[in-house]
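Removed: one protein chain of the complex. Kept in place: all other protein chains.
Here is subunit A:
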Amino acid sequence: MPGAIHAEGLVKTFGDVRALDGVDLDVPEGTVLGLLGPNGAGKTTAVRVLTTLLRPDSGAAFVAGIDVLKKPNEVRRSIGLSGQFAAVDEYLTGRENLQMVGQLYQMSSRDAKARAGVLLERFNLADAADRTAKTYSGGMRRRLDLAAALVVSPPVMFMDEPTTGLDPRNRQQLWDVIEDLVAGGTTLLLTTQYLEEADRLAHDICVIDHGKVIARGTSDELKARTGGERVEVVVHRPDEIEPARSVLTTLGKGEVTVARLSRKLTVPVSGGAKLLAEIIRELDGSGVEIDDIALRRPTLDDVFLSLTGHAAEADEHGDPEDKKEETP
């Protein structure tokens, strides 16, 4: 049975650029798919096609079982979209924004009013409800934007880089909201540049680059492909490199790489913080003075490096649709 979001062979070109080059997606009901990729990979284009904003050149898409190309207006009833731009009217108050969206979802003005009140309360915006959104902080705007997407409690949600540009505290808050939402049974497609975000929120991850799906799986599967965690040690003196190498060879899980000039040693590990403590003890015991030590988990950059051989940020071939991703 196809999932709540299902796409087959989506192709969209802008001039010479193939923004989507045969993308297949399937998101089972009640789960979260994290769509990962660098700027210009085609993430935003995929979301725009699935949310009826853009017609693909070819391919098929179904959302909540409805054909996106044939019945776009029915799809719009079943989805909520929260963009990376907080698409709220800054000259309207929080309450007015939500009421307007409710009415445009075809709720009666009384229902829209009641629903706006509930959502403002839920999203900690009640105190600011009657101030114009212009006066809101970045985090408050995102929350308002998300509330607008949830006005009709749609069964399927799309969030395009929901936390880009947010400070850690606001990001954390938004993650809590999203987790609650998913616990309530909503199907979610989320695009992000942060592996950490996908790691925390997504059941499945799909990595796209140049409009193609280059990897999919759970975050553990992706991490395993990327090589998992590793420890980086910077020793104080060059002659401490060899004793440190022997410690790391014993405790690590693979070959130790050494950057002599910066006196940095790197080794793949498994065991997390506990192992890190052990390494520190052992190094200390061998009389090695440590300038810096860190447990590194794979980042999106690492995933990209291992999957494509090029870094996520240095991507210049854009899909024009994704250009907006560059602006904070």
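Just so we're on the same page, contacts are C-beta pairs under 8 Å (C-beta built on N, C-alpha and C of every residue); 3 or more make two chains touch, one makes a residue touch a chain; residues count from 1.
Just so it is clear, contacts and distances are computed from a predicted model.
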From the list "glycine dehydrogenase (aminomethyl-transferring)", "Transport permease protein", "Phenylacetate-CoA oxygenase subunit PaaB" or "Cytochrome c oxidase subunit 1", give the UniProt name belonging to the chain omitted from this structure.
-> "Transport permease protein"
Among A:101, A:235 or A:267, single out the residue that touches the unshown chain.
-> A:101
Options A:11, A:54 or A:69, residue touching the unrepresented chain = A:54
Contact with the hidden chain (one of A:76, A:142 or A:263) = A:76
Positions on subunit A contacted by the hidden chain, ascending | 48, 51-55, 73-74, 76-77, 79, 81, 83, 85-92, 96, 100-101, 103-108, 111, 114-115, 118, 122-124, 132, 148, 150, 152-153, 173, 176-177, 180-181, 183-186, 321, 324
